Each structure stands twice: as C-alpha cells, then as structure tokens.
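Excluded from the complex is one protein chain; the other protein chains are retained at their positions.
Per-chain numbering from 1; labels A and B assigned in written order.
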Amino acid sequence: MSHHIVEVKNLRHVYSDGTAALKDVSFIITHGESVGIIGANGAGKSTLLQHLNGSLEPTGGSIHIGHTPLSKGTLPDIRRTVGMVFQDPDDQLFMPTVFDDVAFGPLNLGYATADVEQRVTEVLELVGAGHLRDKPPYHLSGGEKKRVAIATVLSMSPDILVMDEPTNGLDPFARRQLMALMRDFEHTRIFTSHDLDMVMELCDRVIVLHEGEVRADGPAMEIFGNDKLLAECRLEKPLSMQGCPVCGGGPARVSRPHPPHHHHHHHD
Amino acid sequence: MASINKAVLDLKRLDLLANNDSVIHRLDARAKVLVTCVFILCIVSYDRYELAALFPFFIFPAVLIALADLPALFIARKIALLCPFVLVVGIFNPVFDREVLVYLGPLGISGGWISFASIMVRSVLTVGAAFILVGVTGFTAVCQALERLGMPQVFAVQLLFLYRYIFVLSEEGGRASRARELRSCGRKGLGIRSFSSMIGHLLLRTWQRAERIHMAMLARGFTGQFHAYRQSSFGKAELLFVLGWSALFVFLRINNVSRYLGTLITGLFT
Partner (left out) sequence: MHMADALLSPAVGCTMWAASAGTIAYCSRKIRREMDEKKVPLMGVLGAFIFAAQMINFTIPATGSSGHLGGGLLLAILLGPYAAFLSIASVLLIQALFFADGGLLALGCNIFNLGIFPAFIAYPLVYKPIIGNRPTKGKIVAASIIAAVLGLQMGAFGVVLETVASGISSLPFTTFVTLMQPIHLGIGVVEGLVTAAVVSFVYKARPEILQCALPAQAAAGYSIRNVMIVFLAASLLTGGVISWFASDSPDGLEWSIQKVTGKEEVEGVKGQLHDLLASLQEKVAFLPDYSFKKQETPKEATLHPASVTSKETADQASGKQEKDGDSRLGTTVSGILGGLMTLALAGVIGFVLKKRIGAV
C-alpha cells in the first residue's frame, strides 16, 4: 500500500520572528512503519510534525502524503488521512464536553448522527475514557486530557497517526495502556517523545533531529547504541539499555505486560 | 473585580452544579431561559416604591433551589456580593427622596428608603435568577439554548471558546500573579512597566494558543461550519414548565398577593 507513504523533501521552516526551526529535513516513511522522532528541546520536532498535516506551511521544500503533494487544494483530504495529536491537549480539546470534542471530527466529515454516537463510544472505550464522556475538558486531569485528545483523532480513523509527545504527563499505567494502543494501530505511526524507553519499545526506526536538521536516521538499536551521537544531540540511552545502578549489572526493568521485542541489548 | 481569583473558583463550583441530575436539570435549556426572562421582566416592571409585592416572587428561586438541590448557602453568599454599583447608586435614593410616604406608628419612612429597599430586593431576585439559571442549566446549555432562540452562531461559538479557555488562562494568570507576589516581598501591585511586560507575555502566549487551537480545528476537518450534536428537545414537560411559571408570574404581577394576605391577617386582629 504505497498510499500512506510520507515523503518530506528539503523541508525548511522559518517562523515569522526569524527563527529557522527547520533547516533542511528530508526522509521517506513507508506504510506501516513506526517512527520515533527524537531530539533536544527546541530541536524542531513539533515544527516538523505540524507540517505533516498542513498546520504549518513550509518556507521551502515539499511534503507528499501518499504521492499527493501537500497544497491548499489537497489539504482537506490530507487532514482526513493524517490524524494529529498535539503536544498540549488543552489546545485540542476546545468543545464543551468530552463527547462533543470526540464527535467534532466525525461531524465535520459528515457522518450520520447514529454513526457518530457509536464511533465516539467505541473510541472512548478504546482509550479507557468511557466514563468521562459527559465531562467538560477543563475538569479533567492532565492524563485524562491526553487520552481524550488521542480519542478525538482516532474517531476520524486516520491512516497515519502523528503524535507529539503522547506519553507526556501520563501515569505509568496510562502510559502502558497508550503504548499498547499504539502497538495495535496497524497503520503508519510517527511520534516525537522524550520518553526514550517508549521509542525504544515501539519504534523500528528513529530519526534524530538536532537544531533543525536530521542528524541520524536508522534502526532504533543502532541509534541508541551510538554514544557519541547521543551526547552531541543532548540525548541519552533509554533506561532499559543502561546498566542498573542498584544491582550494578543487568538492565533495570520493571515487569511489564507486553514483553518488548528487543531487550537487554547491552553494549560495553 | 479585585478578587477575581475567588470569582474564578466560584465559577468552577457553579459550573459543576450544572452536572447534577434533577427534574429541573433535565429540562430543555430553552424552557429555563425563557422562564428566567419572564421572571426578570416581571420584577423590573414594578414601580420604584413597590416592595411588598416583590416578596411572593421568592417562590421561584426557593422552588428551583429545592427541586434542583442547589446549595442554598452558596447561592446566597454569591448574591450577597451584590453589584457594588447598585448599592452606591441605590443609597442615594434616601438622600434625594426624603418625602415621608409611610408612617409606622410614630416613625416616618421616606420614599427614598422604600425605593432603596425595593432596589435591594430586586437585585437579589434578578441576580439570583441568573445564578440559578446557570446552576440548573450550565453555561454551555444556556449558550446553545440562546443559539436555538436566534443568537448568531459565530457569537455562540466564540462564547463557548471564551468559557472553555477561562479555565486554562485564569490558571496561567493566577500562576503569573502568584509568582510575582512571591518575588515582590509583600508589596501590593506592580509597577506599570513590569505589569505591561507580564500582561504582554500572557497576551502573546494566548495569541499563540489561539493559533494552535485553530490548527487543531482544521486538523479535524473544520471548514467553517459548526455542526451541533443535539439531543434535548422541547417537549410537554418544557411547555408545562414555561406556561406554569409564566402564568404564576403574571398572576403575581397583577395581584398583590402580599397585600391580600396581609389584609386578611390584620383583619383577623381588628
């Protein structure tokens, strides 16, 4: 299915105040890939993601989603394809109740009322927020907001899921829940995170951004094995790859419901 | 609004009341908006010297507070913070209107005092009605009701945005203000220079937030049209509610029940 290819070519973005947030970014992500974008604060991760559904316009370069160039005319289609979870859920939850918020997208897409009702209920159950249905977003906790924000996107059944720091502010249980959710999503996933363990667990591929440029792009194992690269980009190894400070040996890892595919890869 | 901090806390509490479930809460919001309007119009239509005839109208807040199980003390406390402007303007009535209208035994009461008392009672009734309306309906539902009664959609939608982001921004404002207090060693207020940069930063952050919200809306297929998902409808219960209360208000407005009752009682003793 070449339909869901994401192709970014020589992308450049300069904010109106002159900040060059992205200098020259290029990559291709094929269908079904799970890609983590990592980098220090201010590296340009959020800026990059916001280009993927046309929230920001490139200053230079181009973006193709499934061979469709991103332009004013193709925007509505592309926004239906690319579901975007923003970094701050308060920006995303603007409707009076959780239900209204999750229904906002489907209603805009023109689904029938009965469908909307069913879809909203399903998606809320999926993210474990069924009981929050009638609450206003401002009475939710940070993690609950995050879950509902994800539901608002899932309710539009996107083909590509883009998330900016999805596990930020979640408690360990909710984090696990979300990770399971993302693992079950069968289409393309692209997300940024400072939660390197999650990146390690969920991503086959990692792109490292540094000061608006792609510094590295490759399999997660390779990237996290490269100490020099990590230090230069103000990053660290995931905890699971560091030696355990307590027992002085094996990797410290709490038991988890889903055993990771690749674990205890020690390097010396 | 110096104590806006507290006001925002109260706002949250009032907002939560609307989540209760009761006969009154379940009614369509339009019915409650309409009845509140009739109520307020009846109250303000009285002459300035009218006092006794206003009292029967307390039946409305009393019944609603009871049926909707609102915290009466909280509502009373909110009402007690009467709009200071009313108090200031009202207190001039006894000054300018000294003509004695009523004698209670040897004590002459001027028209000014009667009208002042009347203003206070009106204030309690009208302001109370507004609180009770949001308490039993919720702001969102009031907004949607107004929209269905003809308020333009653009206005309704940005009202909902305003309400939603009061909670987010007031927290931001509160944090900024607390941080400042902690660093200013108990000095009250802020020099105008640091004030403007503080407000300016808050404003710029707000502006960026608005841009991000707009992006989030576009990302979810927004094309300029708001599609509402509505469940409640104006049925028999609503009709009964509107007609019943309106009839009572008009009846009370035309017949001074207080006087009938009072005459009856005083008649018994003389």
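By definition in this document, contacts are C-beta pairs under 8 Å (C-beta built on N, C-alpha and C of every residue); 3 or more make two chains touch, one makes a residue touch a chain.
Computed from a prediction, not measured in an experiment: that's the story for all the values here.
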item: Touch list for subunit A against the chain that is not drawn; value: 16-17, 94
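The working rule: only the chains that are shown with their structure count from here on.
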item: Length of the line joining the C-alpha centres of subunit A and subunit B, rounded to whole Å; value: 43
item: Contact footprint of subunit A on subunit B as seen in their complex; value: 15-16, 19, 140, 160-161, 163-165, 167-168, 209, 212-213, 215-223, 225, 227, 229
item: Footprint of subunit B on subunit A - complex, ascending; value: 50, 53-56, 75-76, 79-80, 82-84, 86, 88, 90-92, 94-97, 99-100, 103-105, 107-109, 113, 116, 134-139, 152-153, 156
